[in-house]
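To start, the structure itself, in structure tokens.
Removed from the display is one protein chain of the complex; every other protein chain stays in position.
Labels A, B, C and D are assigned to the chains in the order they are written; within every chain, residues are numbered from 1.
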Amino acid sequence: MARLFRRMRHKVGLAPGTVEFLGEQKVAEVHMSVLDYGQSEFEEREISEVEGCFPYREPPRTSWLNIDGLHDTEVLARLGEHFQIHPLVLEDIVNVHQRPKLEDYGDYLYVVIKMLHYDEVETELSVEQISLILGPSFVISFQERIGDVFEAVRERLRNGKGRARRMGPDYLAYMLLDAVVDNYFVILERIGEQIESLEERLCNQPTHDLLHQIHSLKREMILLRRGVWPLREVASGLERSESKLVQKPTRVFLRDLYDHTIQVIDAVESYRDMLSGLQDLYLSSISNKMNEVMKTLTIMATLFIPLGFLAGVFGMNFDFMPELHWRWSYPLFWVVIVTLVTGMLLYFRRKGWL
Amino acid sequence: MARLFRRMRHKVGLAPGTVEFLGEQKVAEVHMSVLDYGQSEFEEREISEVEGCFPYREPPRTSWLNIDGLHDTEVLARLGEHFQIHPLVLEDIVNVHQRPKLEDYGDYLYVVIKMLHYDEVETELSVEQISLILGPSFVISFQERIGDVFEAVRERLRNGKGRARRMGPDYLAYMLLDAVVDNYFVILERIGEQIESLEERLCNQPTHDLLHQIHSLKREMILLRRGVWPLREVASGLERSESKLVQKPTRVFLRDLYDHTIQVIDAVESYRDMLSGLQDLYLSSISNKMNEVMKTLTIMATLFIPLGFLAGVFGMNFDFMPELHWRWSYPLFWVVIVTLVTGMLLYFRRKGWL
Amino acid sequence: MARLFRRMRHKVGLAPGTVEFLGEQKVAEVHMSVLDYGQSEFEEREISEVEGCFPYREPPRTSWLNIDGLHDTEVLARLGEHFQIHPLVLEDIVNVHQRPKLEDYGDYLYVVIKMLHYDEVETELSVEQISLILGPSFVISFQERIGDVFEAVRERLRNGKGRARRMGPDYLAYMLLDAVVDNYFVILERIGEQIESLEERLCNQPTHDLLHQIHSLKREMILLRRGVWPLREVASGLERSESKLVQKPTRVFLRDLYDHTIQVIDAVESYRDMLSGLQDLYLSSISNKMNEVMKTLTIMATLFIPLGFLAGVFGMNFDFMPELHWRWSYPLFWVVIVTLVTGMLLYFRRKGWL
Amino acid sequence: MARLFRRMRHKVGLAPGTVEFLGEQKVAEVHMSVLDYGQSEFEEREISEVEGCFPYREPPRTSWLNIDGLHDTEVLARLGEHFQIHPLVLEDIVNVHQRPKLEDYGDYLYVVIKMLHYDEVETELSVEQISLILGPSFVISFQERIGDVFEAVRERLRNGKGRARRMGPDYLAYMLLDAVVDNYFVILERIGEQIESLEERLCNQPTHDLLHQIHSLKREMILLRRGVWPLREVASGLERSESKLVQKPTRVFLRDLYDHTIQVIDAVESYRDMLSGLQDLYLSSISNKMNEVMKTLTIMATLFIPLGFLAGVFGMNFDFMPELHWRWSYPLFWVVIVTLVTGMLLYFRRKGWL
Partner (left out) sequence: MARLFRRMRHKVGLAPGTVEFLGEQKVAEVHMSVLDYGQSEFEEREISEVEGCFPYREPPRTSWLNIDGLHDTEVLARLGEHFQIHPLVLEDIVNVHQRPKLEDYGDYLYVVIKMLHYDEVETELSVEQISLILGPSFVISFQERIGDVFEAVRERLRNGKGRARRMGPDYLAYMLLDAVVDNYFVILERIGEQIESLEERLCNQPTHDLLHQIHSLKREMILLRRGVWPLREVASGLERSESKLVQKPTRVFLRDLYDHTIQVIDAVESYRDMLSGLQDLYLSSISNKMNEVMKTLTIMATLFIPLGFLAGVFGMNFDFMPELHWRWSYPLFWVVIVTLVTGMLLYFRRKGWL
């Protein structure tokens, strides 16, 4: 959790609107690419200099500029200048600790959203911030590093079938957001499987290890929740936006996006409930086991401590202990022992301890 | 819980509006039927080809088309084309992980709702998604498999008494929704009985097994809640809808439907409270039992360990232990033992341990 | 709790608006009576046939028709027909599992409310549903059985003093609702006394029995809450109603009614908090007692097990144990024992265990 | 808690607007006094007969009538008649179980508020209901008994400095309410000190006694909360009231009053959180102590029970036990014992039990 605030300290004292990258540099150099398309045209290429992006600002074709890597503030500053992006937006783009949000700057909309990766090696969730600038004929996306969940969107644009190239940049922005939200379902499915497996193991053999797994899943849920709850406002904000950048045919899709975010939130909340339930179950199981252990101890001690006393009595060295000299004392001793044990066992059974 | 997200992964990467079935195929082939009626006419028949459904789109008679089985996307696509249903609606119909919702598409209303089955064999709740399309003179219902809770509605339409055939498709949609919600009461009643029986058994003899039953009921409650809460918005949305598809005489019935969903939600919340209460009761009972066990152990150990020591003392082999040779040592020993035991028993009684 | 859903199953499959009694028949036959009054006139009589009720529908005098027993649907149907009551209202009247609510049907208002009885014999809360129809010059009340909390209202009407007979049917309805809500205070007072007595006993001597009493009070609270929360909406709905059936002079009294329901809700919530607090206290007391038991055990075992070992050592039969033959061994043995015991007791005292 | 409902039963069955005192009579006879002032005049005197109050109803001077003692309903009735107070208001004044509220009756505003006393002797919070009637040129305050927190207000009126006498009855009402709310801070401060001292003692030596203190503070918090939460609505209702009785210059003071009530609520909520935290801390401390006790027991038992067995073995009387006759058996026995003990102690240390 604390990692969300690491390195943030450098920021304190900077003037508002200062563009300084606040995060770990995850990529060696900034990587820029563009997809430029109309209904019947399509162009896709890498861009090496930031000036190469400038022509794509103009209509009529729709352009999707994608920037991977946020540490080179020079690039961002020049991009911001040409596309007339407010300094505070640039500041938010490089400060990767934003909350998901939607802001309407008149000429463009600014959207922040969190993309989740499930790191297979560290078996940990990692979060990457995606910023989108939706302009009249372009979408600019900013990512922390190379590698994203947008490959399917690119494919749809390339083959040019369906609705993808017929519609404008608002639909492109929708597709990108939808890809991110769809990816949440993959994460949720994986977590759901982990919860199910935890539950099964809890029912069979509760070990201390499970508790730590429940705890770390709960932590991930807190992380997930912070990314997912504000999304609802983003999606409903887009749907109801009065900006003319969002056109009517796209709104029905945005309503669908909204439904999906609600589904994600629902699932996250259910998982939280499930995890609390599992923790309760774990604690009860521990109590139960302790109870069982205590019963065993009590039965053994209750059976043998009195017998031990009895044996001790007849090991005493008093001169005058007549029963020591009787013929049938020793067999009688065993009869008494067996009777006592039987009685106590019956008593325990009646108590329900056996 | 995780089952809600299984198979969802295939969806990621598909274009929005792609109609691909996301669920387990529960029926061998798609099964279509129609009930077509006016105030004095009634026709009921099976339809084998999707084209057979097309004529029922037209007024003046009201038609109820029922489709069982969602895996054949070809059928849905052609139906959607003829009835001019938005691709996103078709996508939602086949994606059976929707949240209950109501959407107004102008020419028709789209309603998603969850039908619950109590599987007697697996003693588990199962969920089936029902989608309704309410058009000007028709209702289309989509189910995952054959078998539903609508038989009573069909019967009412067949015998033609009462309000059923006099009113339009909005009343038909109401009757279907009402049948689903009525069925919730059956489920709730059954769960209520389970809770009551659990409670009785808890008071008599709390076993570890009960804990798992409480846990699994709590899980069912999470499932139920997710299906039931959004229903409230659906019902109130229909009642207050400004669509001219919902006519005034039907609204009073929709208010009734709304009342019923509130009752269901109330019951679900009460059950959740009850189950939390039962879990607390279980844990307290375990604590109580542990306490009782500990008391038994403590009493036995406290009684006999000192006596054992005493017996041990007189079993020592020191040459000079004068009391070993006295005449009344041994009887005195027993007097001391009895006195000690009596004293301790009195002490325990005063402490309230006996 | 489950009892709220018992017998509900029969309903499933019935057409909406079907009037079938859903409850236990609590009275042998339907019992009807009327109070008919103006400012200076008053008439009170029993009615044997349902037709006897019909003339009281007309102004100018205000009539209060009271029906005890809901199982005879024939009576209700004819009453409903004459007074032009909507079938759904009749259905709700006989379905005694309604949530408290207020519905405006234009010509009349329909109010459902729950009357509580504290059954002295079973020491259990029981719930009875009261339905009121408030028309332009009449109020009809429906009860499940004979016996209610309205005797004071009747008395006020009979003696004709005060405001009661000067005002119209809306004031009559208010008086009836007020009587029901006033009765809640009696119930709350009784529960409050039970909680106080529980608390006192908990502080003195926590027994397992108390836990079950706390649990059953919590259950009653769940029941009470379900009846009381929706009442708030009923009261505020009446106060702010735009219906001309509720006249201005009555509204100030309805505001008072609203205040009372808020007070009841407040008390119910406080009691819930109190009961949670008591349960926590109980559990802590159990923990404390367990701790005390464990301490006793530990002290006894820690004192005597080492001593027992020492005695055992000198009971060994080795040929060569020189200390067995010394003159002062045995007194020295006792000196060692006493020293050990004293030391350990001091240690326990420093630990705060004694 | 229950005391809030004691004696309430008498009320049930009374006609609405019946003025019957519902509370304990806390004062021998009704005590009336008046402060009558203008900007340059001031009069203060006791009133023995209720008729003495009547002239103070008239402008232009502002009058503050204070009534201590509510049991004499005759006095109240005549006062109510002359000042034209609605019977329901009179009923609420004498029914001292009201929730704090503000009601606008056109000619006057009616405010109910709770004054808290910390009873030094019983070390318990007690609650007194204060009712205020704010008219065009007068304020009437009703208290259950003599003794209040208004002395500073009287002093301010007497010496005539500052704003107090320049402004009208609305400012007077504000001053009274402000005095009551200010007094809450005294109570909160005292409770805060108790919580702090509890916390310190919990950290040093948790005893059973502390649990009961936490419990009783939690109870007081429930009481306090019920009095404080509705106050917020009273304060904001006064500030935003459209009544011409509240003049513009006073509103800025009422906003200040509102801020204070929010501060009080904040503190109450924080204290609740603190108390929950303390209870958790207490329970954890108990668990910790139990753990420590158990460890001591386990260490002692684990050390000495095996040794006891060993000693027992060599105390057996078998004829053929060769080691009994060896020369070095006994010293060897001690070597074994010391080795075993050392080994186990090392094991315990590694486990972290020592």
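As a convention for this text, a contact is a pair of C-beta atoms (placed from the backbone, for glycine too) under 8 Å apart; a residue touches a chain by one contact, two chains touch by 3 or more.
Predicted, not measured: the structure shown is a model, and the values here were computed from it.
Visitor: Per the definition of touch given earlier, which of A:Gly17, A:Pro55, A:Pro249 or A:Gly343 contacts the omitted chain?
Guide: A:Gly17
Visitor: Would you mind spotting which of D:Gln25, D:Gln84, D:Asn288 or D:Thr342 touches the chain that isn't drawn?
Guide: Looking across D:Gln25, D:Gln84, D:Asn288 or D:Thr342, the contact with the absent chain belongs to D:Asn288.
Visitor: Looking at A:Val27, A:Val186, A:Leu297 or A:Leu345, which residue reaches the missing chain?
Guide: Once the missing chain is taken into account, the touching residue is A:Leu297.
Visitor: Considering the whole complex, not just the chains shown, which residues of subunit D touch the missing one?
Guide: Touching the missing chain: residues 149, 151-152, 156, 162-164, 174-175, 178-179, 182-183, 185-186, 188-189, 192-193, 195-196, 203, 252-253, 255-256, 259, 262-263, 266-267, 270-271, 273-274, 277, 280-281, 284-285, 287-288, 290-291, 294-295, 297-298, 301-302, 305-306, 308-309, 312-313, 315-321, 352-353.
Visitor: Which parts of subunit A face the unshown chain closely enough to count as touching?
Guide: Spelled out for subunit A, the touching residues are 1-6, 8-9, 11-17, 86, 88, 91-92, 97-99, 101, 103, 205, 208, 211-212, 215, 218-219, 222, 226, 279, 282-283, 286-287, 289-290, 293-294, 296-297, 300-301, 304-305, 307-308, 311-312, 314-317, 321, 324-327, 329-330, 333.
Note that only the chains that are shown with their structure count from here on.
Visitor: Treat touching chains as neighbours: how many steps, at the fewest, connect subunit B to subunit C?
Guide: Graph distance in the chain contact network comes out at 1.
Visitor: Remove subunit B hypothetically, without shifting anything else, and describe the chain groups still held together by touching.
Guide: A | C, D, once subunit B is excluded.
Visitor: Degrees of rotation, nearest 5, to put the Cα trace of subunit B on subunit D?
Guide: The C-alpha superposition of subunit B onto subunit D needs 145 degrees.
Visitor: Answer with same or different: of all residue numbers used at the interface between subunit A and subunit B, are over half used by both copies?
Guide: Subunit A and subunit B contact each other through largely non-matching residue numbers.
Visitor: Find the geometric centre of each of subunit A and subunit B from their Cα atoms only, then give the gap between the two centres in Å, rounded to an integer.
Guide: From the centre of subunit A to the centre of subunit B is 26 Å.
Visitor: So what's the Cα centroid distance for subunit A and subunit D, whole Å?
Guide: Computed value for the inter-centroid distance: 42 Å.
Visitor: Quick check on subunit B: which residues sit in contact with 2+ other chains?
Guide: 287, 290, 294, 297, 301, 305, 308, 312, 315-317, 321 - these are the residues of subunit B that touch more than one other chain.
Visitor: What kind of graph do the touching chains make: line, ring, star, complete, other?
Guide: Basically the chains just string along in a line.
Visitor: Between which chains does touch occur?
Guide: Per the contact definition above, the touching pairs are A-B, B-C, C-D.
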